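One protein chain is absent from this view; the other protein chains keep their places.
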C-alpha cells in the first residue's frame, strides 16, 4: 500500500503547505534530501494549538498536537515533491515540546508524529529522532517539529 | 549580482572564522553540504552580545544580534570554501533565542539572520528554518544559530 492511498484509507486530509511570513521557506531540497522547516500544530480552522504540555495541555492533547504537526509537515512535503509516494525514507525528526522544567514525557508527546508517519509510510516512515523540552516556542505553540526526508531522484 | 559583490555593496565585513576552543571545528564539509557549528553574536570588538531577549535585550536588539550571528556564520563559511560565490543554496537554519518562558517572538529575532542571508544571496539565500526559545545558551549569548549550506563541487 503506497502512502497516498494510505492517507485516503485513513481519511486524512493534508493542509496546504505552510506559508512562512518571513525570508524563509517551508522546505528546501538538496540532492535527495528535503529539509522541512519547523512546523506548528495547525487546527482545521487554521489556528494553532498553543500552551505548555503538562500544564495547559494534557499528555493526550500534546500527542494530538504532535500528530497535527506531522500532517502539516506532510502537507508542505507534498507541495515540494508533488506526490508522497516519492518518499524513500523519513530520515530524522527534531521534536520540540513547549513545557515547564519538570515535564519529562516529551517522547510520549512526539509519538503523535512518529506514529502517524509509520502509519502512512510503513517501515519507510521509521526515522531517527530527538524529543526534547523547550522553555518557549513561537506564538506559544505547544509542539514544533522539523523533519528531513529522503526522496526519489 | 554575486554574493561577494553584494557584501561589498552592503558595506559588510565578515569576521574571521570562529575559533572553537575545544575538540570541534567551526565547519565540516561532507559531499556538497557544509555544516556550520552553532555561532554566537560577535561584536566588532570581539565580545559577544549577551542576555535574554525580551528581558535584557529588546526585540530590535535581538534582531541585530541574529544579524551578527549570520555575519559570523558567513565568515566561517568563507574560511571553509574560499569564496561565497560557491554557495548554491542556504539549506537550513536552527535559530535559538535565549529567553524567558513567556517570550514568544523568536521568529522576529531570527529574521535578523534570514533577512541578511537573502540580501546577500537572493533566492539562493531562502532557507528552511526553525526559530525556537532556549532557557540558556553558552556564556549567556543572546542568540545561537547553526546552518547547513549546499556548495558547488
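Labels for the chains are A and B, by order of writing; each one numbers its residues from 1.
The criterion applied here is as follows: a contact is a pair of C-beta atoms (placed from the backbone, for glycine too) under 8 Å apart; a residue touches a chain by one contact, two chains touch by 3 or more.
The shown structure was predicted, so the numbers you read here are calculated from the model rather than taken from an experiment.
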Response to the item:
Missing-chain contact among A:50, A:114 or A:142 belongs to A:114
Worksheet item: Hey, which subunit B residues sit against the chain that's not shown?
Response: 21-28, 30-31, 35-38, 52, 94, 96, 100-101, 134-140, 144, 146
Fill in: Chain not shown, touching residues in subunit A
31-33, 89, 91-94, 99-107, 111, 114-115, 117-118, 125-135, 148, 150
